[in-house]
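Only a portion of the chains appears, each positioned as in the full assembly.
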């Protein structure tokens, strides 16, 4: 059994005993039961937080309603009322069940990949990256329904409240971790695959040269380090790693590491060091850089 | 007819047929009429947003009042009431008409340069960079009127709400685009010319060595890529480009490109590749870097 898996099992085993089959209704029920149990435990041990936990989690019959309530109260303003947003989120979640499957997948991803993620409810309540992505999914739904002004207004609230600026047209997969999240910018024609982990201050930006398809395409299982800037209609291949602070303007082949400003592929153009486990899951976003920095300093 | 103009006309022609003369009152009226028409169209197609659009745009007799209302509601807090801020913005806009000329110029700049800017009203309502700059102009006015504590309090609200931190003393020209804007920091003695485009996470910072004039001077038509850090009392010459993620500590000559950390002038010290169109308008902030990265990797 590879160490990575061991490690993974080791972390999760204690807190999350038996997983139901992924993407089943059972999975959502199981996760919601976990969250309620966590919130109950926390409400009992911390009366000062109990009001918040009851309002946001414990008074709701489902994960969808809890999240709709929480997002509505986070994103509302004096000119966009919480009741209006609540309606919008509730309706989106009930008409598009895949949104909730994605919520479930993202919660599991955060819990498995982020050592600081102490519980599912912690992620649900406190992770601005998680909340920004879920709100984005609704703004994306609105965009595809040709309700663009509303989609853009929602994007604006997400950008104000979470400092995460994702264009409603951007397409984002499942099992996404936006860790810390402050300052993330994702452009209109960007695409992010499944199982991707993105740290804060990451930009998937345009090049300004074109009106059309002009933003990066991020493959499955990619890990993008803090402060990385990826610009233009380029492809980051599946399982690639982008080092913290890198400026990437060229395609990165699958399972390859890019580092530096401007980014270079570690090991040279021809023989990039391939890595076998998914970097987005191991979250190992420095080992390769360290090699590289050892190499050049 | 040069390509740049062609390009410019091409993008804008469809949506913005005949421009009135720039900086005239006619221009402001024309723009306000556009914005109201857009808002009307959106309110009709999207009832869920109509309340917001009426409150913020359609119930107001002028662009100045609409913007004052919107900024007041965005920037207010439990200790700085919206009515107080509304008063402040209204009074500033009516006593200093040049503030509104700058609003007009910035709206036109966003619409022309940012392919994601779908309409003038979208920029007016949703662009945190646009809103932060307009609020900064009022805080700058207060600063010049020696109302410094109020100017600083306003700066603080802008920094909290938009994550854009511009010292009230900083001087900023017209036709400014602050795209995405999160994390922009502009120091006390910084100066930004006209027609400048600045992406998010850009710092125009001090060097900490001096109390006096210690921040960058940005010439007209400059384009500063995402995450660039420009430090010290240096000059970025007109029409220069600063690559994304660059750290710039030295003067950059006009129409020259600087990239990298620490930034180098592309093509070497002696023969920087001069570019003829204004980079802030083409928003082409990667072609030069790509050359460079091809060059070095």
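Couple of notes before you dig in:
Letters A and B name the chains as they come in the text, with residue numbers starting at 1 for each one.
The rule is simple: contacts are C-beta pairs under 8 Å (C-beta built on N, C-alpha and C of every residue); 3 or more make two chains touch, one makes a residue touch a chain.
These figures come from a predicted structure and were not determined experimentally.
Within the whole complex of this structure, the shared sequence is present as 6 copies, and 2 of these are drawn in position.
The working rule: only the chains that are shown with their structure count from here on.
Inter-chain centre distance (chain A to chain B, centres taken as mean C-alpha positions): 29 Å.
Listing the residues of chain A that touch chain B in their complex gives 77-81, 84, 87-88, 147-150, 152-153, 155-156, 159-160, 163, 165, 167, 182-183, 185, 187-188, 201, 203, 205-211, 214, 227, 229, 231-232, 245-247, 249-250, 261-265, 269.
Listed in rising order, the residues of chain B touching chain A in the complex are 11, 42, 45-46, 48-49, 51-53, 55-56, 70, 73-74, 76, 82, 113, 115-116, 118, 122, 125-128, 161-163, 180, 182-183, 199-201, 223, 225-227, 243-246, 259-261, 282-287, 289-290, 292-293, 296-297.
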